[in-house]
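Right after this comes chain A.
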Amino acid sequence: MLEIRNLHVQIEDKKILNGLSLTVNDGEVAAIMGPNGSGKSTLSYVIAGKEDYEVLDGEILLDGQNLLEMEPDARAAAGVFLAFQYPLEIPGVATMTFLKAALNAQRKARGEGELSTPEFMKKVRAGAERLHIPQDMLKRALNVGFSGGEKKRMEILQMALLEPRFCILDETDSGLDIDALKIAADGVNALRDPKRSFLVITHYQRLLNYIVPDTVHVMANGRVVKSGGKELALELEANGYADYRSQAA
Partner candidate 1 sequence: MAQVTPMRTAAETQLLDLFPAVKARLPGAAEPRQQAYDAFAKAGLPHRRVEAWKYTDLRASLREAAPLADAPSAAVLGEVRTKAAPFAGLGPALAIVDGMFEPSLSDLHGMPAGVQAVGLAGALGTGHALAAQVGQAAQADDAVLALNAALMTDGVILRVAAGTQLERPLVVRFVRTGSQARAAFTRVLLVVEEGASLTLAETHEGPAGVGHQDNTVVEVITGDKATVQHVRLNADGGGAVDLSTLGVKLGADCAFTSFALVTAPALTRHQIFVTFAGENSRVSLNGGALLKGRQHADTTLVVNHAVPHCESRELYKHVLDGEATGVFQGKIIVEPHAQKTDGQMMSQAVLLGDNATMNNKPELEIFADDVVCAHGATCGQLDDDLLFYLRARGLPKPDAEALMLQAFVGEALEKVEDESIRDVLEGVVEAWLRARL
Partner candidate 2 sequence: MPAVQETVEQVRSIDVDQYKYGFITDIEVDKAPKGLNEDIVRFISARKGDPEWMTEWRLDAFRRWLTMQEPTWARVEYPPIDFQDLYYYAAPKKKAGPQSLDEVDPAILETYKKLGIPLREQEILAGVQTSKVAVDAVFDSVSVVTTFKEELKKAGVIFCSISEAIREHPDLVRQYLGSVVPVTDNFYATLNSAVFTDGSFVYVPPGVRCPMELSTYFRINEKNTGQFERTLIIADKGSYVSYLEGCTAPQRDENQLHAAVVELIALDDAEIKYSTVQNWYPGDSEGKGGVYNFVTKRGDCRGKNAKISWTQVETGSAITWKYPSCILRGDGSRGEFYSIAVSNGYQQVDSGTKMIHLGKNTTSRIISKGISAGFSQNTYRGLVSAHRKASGARNFTNCDSLLIGDKCGAHTVPYIESKNASAIFEHEATTSKISEDQLFYCQQRGLSEEEATALIVNGFVKDVLQQLPMEFAVEAQKLISISLEGSVG
């Protein structure tokens, strides 16, 4: 279970999150929606532990463990996975090498043994197939020269491989056409599990047709201003964010 309590965050003296509170239960898929600049991406970075953000107050607990006191890699080992809106390119590092290094680092941190190469290969191949990722892409340098859709699928593949407890999808739908979106959503849906929860960050309702959320939270000016079921997303689609903007201000 992830609990965020009264989170206040600023970056370079600019306040982004203003007392945000949110609970995501095991097995729950929670969607966060909100207008641009409402702090959605900031929330994802703060959970994952990006340095530039200054947490002024509040806490983030994953199964009772305070994430804010942990390094980003320790959070990853604890089960936090962030699918980046803009995945980074790492020249010269083969995707396969990277995946193996990440997986084994996490296993080591959790006190598990390293995966043997054949076991690892089998796992990657199965995941890649499901996501329509060709083998030669795995040999290329990570994300270098990948299209937007390929990068997003690579994020989902990593998610499948690392088997996190808590997944954040930051605008995974941005820049994807409808076919790519379906593939990505299928990948995510296959990972739904009573022990795994998701935080799906999106600006549009479209993605939620494919990844159907249990709860929907509306963010404005750095706080959750309304929570509800999946029907809330449809309501937003029809009426826009205008009401919430004024409400929060």
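We adopt the following convention: a residue touches a chain if its C-beta (ideal position, glycine included) is under 8 Å from a C-beta of that chain, and two chains touch if they have at least 3 such contacts; residues count from 1.
Basis for inclusion: all candidates are chains of the complex that A comes from, given by their letters.
This structure is a prediction, so every number in the text was calculated from the model and none was measured.
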Answering which of 1 or 2 touches chain A in this complex, the right candidate is 2
Contacts from chain A onto candidate 2 in the complex sit at residues 48-51, 71-73, 75-77, 80-82, 84, 87-93, 97-98, 101-103, 105-106, 109, 141, 158, 162
